[in-house]
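Here the complex is missing one protein chain, while the rest keep their positions.
As written, the chain order gives the labels A, B, C, D and E, with residue 1 at the start of each chain.
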């Protein structure tokens, strides 16, 4: 119901209880695609699990500590994006996201992240936004690279994925850089 | 940030902490107008009070028990509307609202309530929506009357307003009525 | 243990954990009678459910937000009555009640409600007490009518009862009316 | 409102928010009398403190962990009595009490404790009730002695009273003893 | 990890989640020995129960209201000791403890209690420490007697043990006595 409009095609929608089944269906039909880089996919075995999870996400939003949204492309739920938390003392947040397989390659995520950067820097007054991607998750890494983020490091063994660890590449964007960006190519 | 789009001119926006000052300013510049029918207006003496209130509203939303939004007309905050609570057992809710003085007479509230009725009946699956208006608050009463609500009763002394009680007129709309409505005139 | 004395025959007793079995037994032996107008009867399938519910009722009392009592007639548990909540801002409450089949027709509920009206108006300083009855629940409606309540409206589809909705008749009593009541006939 | 009837003259009433002022007044007019044996008397400097304390007492009752009541003698608030807690595993509780100066010497406390013993043993099924009195608080000690309690020990320095410690005499009554008691002399 | 050092052989360790299995194993291999005087032994049927209990103990410590530790003798977990609560108003606490069968007779508990007395009196500034032992639990009673505690009473039926009650002997030690103790014989 409540959405953040990215452009004419894309909206980011706060998940509500009524969205449990739709969200589960998207995850369930994209299991092999999503589990390649998301450790929690195998844990999701029923839409009813989201009846517990969605209120936690909304509580996070109520606490002014980030949020989690569904990405709607031409009305269809095709992914998720959000701020993991907000570190108000250091004016910093981290963006996480994933996309259904059939939605890849349309610039959806790049446009969504771009909109959230505007929101983070100009609405919330944050100074820094971070994105962390698995080293070999090239599609994910393409997003911050396309938007002009700077690679700041490689967190070795930063994430566990089905009993293996893999490295995370840290990308950072600062408010002064976003102000001065010269180009943006959606895809 | 997160909004429910009513039409090209009107959006309903979930209040967030960052909106404290803007919300207070609207109330503060409409005191004499609003306090005629709203008992809490005199209690609001500082924007910082909303730092406590807004998280309560968002927590209500996280609990799937209604919400409170700001009405934006052509981007400007001109009022508030929400579901006071949701009675899931009886599939029922109550809508409350108010408008800044300069926004009256443009059909803003009628269009907003109409959109929330669609949401209540078709998204949430509720069966009944109620609006209660002060007996002599004719501008407020015009909204449900214009939308085809039925007068169901008069709650005598239903509301305290600065040490006086006044009667509340109860308006009801049922899902089967909304399905069959024949006409709608915004204003 | 803790009771509100109505008269020589009737006491209203705050439910405590030790009353779980007795309360369940009363409900269980009155199922067909009670479920005609109470939507929760079929949900009660074990006395142990009351081990969760009774602390919630007592917590409500501790929060100064109403209470729920058992009606004892000559010592026997024959029904329940309480204030659903207390709206302190508007100095208003709503009374709910039910009676076991074998206790009907003795004026028990009329006398109990009368005592709670005295308590609401003279001890708590409330201004208004409401009772809502199913339109065709004539025995229930007889209580407020006998005590001089005013019919204030009909809430259409106000309550769900086993997948049907039925209308609720709203009865109201104001403190100034209770002060001036001329007559009272228990039965 | 909710009372436990001791006899024709005495009732034990659960304190509610509406009793704050009356309770404070009793304490305030008995300061020199009460502070001799009660360490908290000097801390009570305003009736508004009871707006915090009374809900805590009621919450304790809701948790099935004891209660605190006002003693009404011929309708007047003259003291307080309660179960400090209930140790359900060991089926044990402790009674605490105090009386206003002008109510001393009428058997009020003896009768109240006797009623609570009946309640503890026969309603709650406890096995043991304890009373602890300051060694030199002879009026307090007279209560359990009159009712046939057994002295079980002396807790040295058991209680702090305005920077001094004094010994507590432990009195115990068991359910089998209460069943077999031969006599009772109110005063 | 975090330990209170008693002497070269004995440490008291705050239980953490990682200790669940080790703690359960000690209890499980000492069932017949421990259940003679501990009522909860039969309730422990799985190490996973400690995943709930240990956080409660740590929360108690965080609330400055006592703690529960494992006794390690030469590194091996051989028992448990703690402060049941701390009554800050009366500057008083109670020590509880138990020992695995094979650890009895080495002075472990006497030395541990002695160290906790130093801590209670000299670090926390308490005035009184109490130990309660089953009347016929002679090994347990030997600890306070060896350390010079005073017998203060016998709480009749003070504790339930598998459907029987037994008397508890109350031992007390005051700070002024601990200051003046003349002798200490570990075993």
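What we mean here is this: a residue touches a chain if its C-beta (ideal position, glycine included) is under 8 Å from a C-beta of that chain, and two chains touch if they have at least 3 such contacts.
Note that this is a predicted model, so its numbers are computed, not measured.
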Exercise. Would you list the chains present here that the left-out chain is in contact with?
Key: A, E
Exercise. With the full complex in mind, choose from A:18, A:101 or A:154 the residue touching the hidden chain.
Key: A:154
Quiz item: Which parts of chain A are in contact with the chain that was left out?
Solution: 39, 89-92, 127-128, 130, 150, 152-160, 165, 170, 172, 174
Quiz prompt | Touch list for chain E against the chain that is not drawn | solution = 1-5, 14, 16-18, 55, 58-59, 61-64, 67, 119, 123-124
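Criterion: only the chains that are shown with their structure count from here on.
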Quiz item: How many steps does it take, at the fewest, to get from chain B to chain E if each step moves to a chain that touches the one before?
Solution: 3
Practice problem: With over half of the numbers shared counting as same, classify the chain D/chain E interface as same or different. | Solution: same
Quiz item: By mean C-alpha coordinates, which chain is most distant from chain D?
Solution: A
Quiz item: Any idea how many Å lie between the Cα centroids of chain A and chain C?
Solution: 51
Practice problem: With chain centres taken as the means of their Cα atoms, state the distance from chain A to chain B in Å. | Solution: 33
Self-check item: Touching two or more other chains - residues of chain B
Solution: none
Practice problem: Could you draw the chains as nodes, link the ones that touch, and say if you get a line, ring, star, complete or other? | Solution: line
Quiz prompt | Contact pairs between chains, per stated definition | solution = A-B, B-C, C-D, D-E
